[in-house]
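Dropping the structure in here first, questions after.
One protein chain omitted, others in place.
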Amino acid sequence: MGNNKNRILELSGIYKNFDGLGILNGIDLYIRENEFLTLLGSSGCGKTTLLRIIGGFLQPDEGSVFYKGECINDVPPHKRNINTVFQKYALFPKLTVGQNIAFGPKLKKWDKKKIRESVDEMLRLVNLEGFRDRDVTTLSGGQQQRVAVARALINKPDILLLDEPLGALDLKLRKEMQIELKRIQQESGITFVYVTHDQEEALTMSDTIVVLDAGRIQQIGTPQDIYNEPKNAFVADFIGDSNILAATMKHDLCVNFLGYDFECIDRDFGENAPVDVVLRPEDIILGAPSKNENKPCGVVTSSIFKGVHYEMRIDVDGETIIAQSTVNSEPGKTVSIDIIPENIQVMHKCEHSPDVKKKKAEENAEFKLEAAN
Amino acid sequence: MKKFFKSSYLVLIILFLYAPILVTAVYSFNSAKSRGVWEGFTFDWYKELLERDDIIEALSVTIVCALIAALVATIIGSMAAYGIGSKQKKGNSFILSLAYIPMLNADIVTGISLMLLFTIAGLELSFMTMVLSHITFCIPYVILSVLPKVRQLDWSLYDAARDLGCTPTRSFWKVIFPELLPGILTGFLLALTMSLDDFIISNFTTGSGANNLSTLIYTAKMGLKPEFRALSTVIFGIIFIILIIVNVVALKKQKNNKRGNEI
Partner (left out) sequence: MKKTICMIPLYVWTLVFILVPLAIVIYYAFISDPHGDASFSLDGFRDFFSNPVFAEVLLRSLKIAFISTLVCILLGYPAAYFLARSKSRFKFVVIILMLLPMWINFLIRTYSWLSLLEKTGLISTLLTYMGFGPVDFTGTEFAVILVSVYDFLPFMIMPIYITLLKLDQSHLDAAADLGANPAKVFFKITLPFSVPGILSGVAMVFVPSVTTFAISQTVGNGKFPLIGDLIQEQYMVVSNWQFGGAISIVTMAVVLLLMYFINRTDSDENGGGILQ
């Protein structure tokens, strides 16, 4: 992926502790110019901490931040050519929309005429023409959001950091703003580093997604990579609906799960190696059970109409499989399950694998029982 | 009916609060020396008041003392509130309860303790010692007003200012200070009020030659003299006029703001 030349920012070996708790545990990452990169993870995964380190509000305990090849660990935020859109916008309540946007340029002592022109240009870019003299506290959430973006972008930063900027908006507005932000990014050509816990948002907007969990990078890739080829059970579970099953890699191109061998396209896992497989619900082919074919069968336990398709839950020897199909299968009906080799994603085991999780839960329960006794 | 009852109740309370002041004001135009009998309208007591240099001086001592005390208390109290409010440490509630002592303790004990301090330190009781004492009992009121503002601070504003190119010091003055300003002003006004109103602590900590209104009225038994009525009325009148001006200005500002937003 890319060459060294257009890497604008590089993080290497970043560690950060708070009160002895490891929030970031060795982050290595580079960000390319003009890229829309999303840090995706649930709350507490360290994504905001990472963003604050890039912004200069926090110092890493270990590791370095390189900006165009130079280490900027000790450069304070006001000297970095990086700007931030804060979670709750952090607009200055005593200033008008125009004064908020002109805050940075005024500090940099731009020419007055240039400031006025730039503010107007920004207002146009974020579709807020005519709002220049409005009091920011009278704006709606979406409008405040746009002001926050304009206030950051007017400084022509090399990188714009956005910390869950759409979190406070309602669903419809969020969808609009997603498209809007993407448009602004493309028009301005600025590198966006975007933090969110919303996987759909990440898939819609990003060029690159970085999935974080427990202060570690789980996977880096394009939205397509992340969705279609999740590297481990955590990523698969986090992105989209999925069936994650414990499986055994018999040998190259053959994996066994639900008690049957399936043909697949993966190799190099070794022989009889424990692995996980991901099956996307829309990839599962339901058929009528027949004795000639060697396929797993199950009983439909529920079926919900979802608009475009039906979503069915199928019980296969105690495992629940979610399948989506435009053809409805009534609950109680027995169906066979099939899947084509290209749609079976084989992954290495990790701590999020369903069987590992189950075992851990059992151990915890036992431990608690013992403690209780 | 209910509304009428509520309004009348509030009117009665206000009447209660103003009755003695208004009655005194009426009597201030009575030419009789004692209050009971009305002997005719006169401005004599006001003329006499103007000739009483001690009263004029006490008035200026009161005001200067209140301004200095409120200013110093506002600086110390606001700084402390900023330090206390922006950190969550256990020691803070301890220093707070110590700093609040003058507000909760009886004024007479505060006054006496300060008097003993000054006496032992060899300081002659004077205007200076009175101001120091006023600062002491004003500080808690400032902390009380500023602390909630500090606790409500949105620190991301500070980060935002840093992000847009402010140094730490500049971010404080540009973004944090304006947010605290209403609390600081409230604290200043409260401190000013407490200082202007104080009698007990001044009584113990001021010395000869530095009378404020309270101590003058008390030591000269002025409350029993007719000039007192004129003085009371004049002060009431001044405060009332200031209040009306402040209100009118505030109203005008409000209207202007509204208009500004409409455009």
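A few points about this structure:
A and B are the chain letters, set down in written order, and residue numbers restart from 1 in every chain.
The criterion applied here is as follows: contacts are C-beta pairs under 8 Å (C-beta built on N, C-alpha and C of every residue); 3 or more make two chains touch, one makes a residue touch a chain.
Given the structure is predicted, the values throughout are model-derived calculations rather than measurements.
Shown chains touched by the hidden one, complex as a whole: B. Although one chain is not drawn, the whole complex shows that of B:67, B:117 or B:153 it is B:117 that touches it. Counting the whole complex, the residues of subunit B in touch with the unshown chain are 6, 9-10, 13-14, 16-21, 23-24, 27, 34-37, 62, 75-77, 79-80, 82-84, 86-87, 95-110, 112-117, 120, 132-133, 135-136, 139, 143-144, 193, 196-200, 204, 213-214, 217-218, 222-224, 228-229, 231-232, 235-236, 239-240, 243, 247.
Here is the rule we go by: only the chains that are shown with their structure count from here on.
Subunit B has its Cα centroid 57 Å from the Cα centroid of subunit A. On the side of subunit B, the complex with subunit A involves touching residues 154, 156-157, 159-168, 170, 175, 178-179, 260-261, 263. For subunit A in complex with subunit B, the touching residues are 55-57, 76-78, 82-84, 86-88, 90-94, 103-104, 107-108, 133-135, 138, 151-152, 155.
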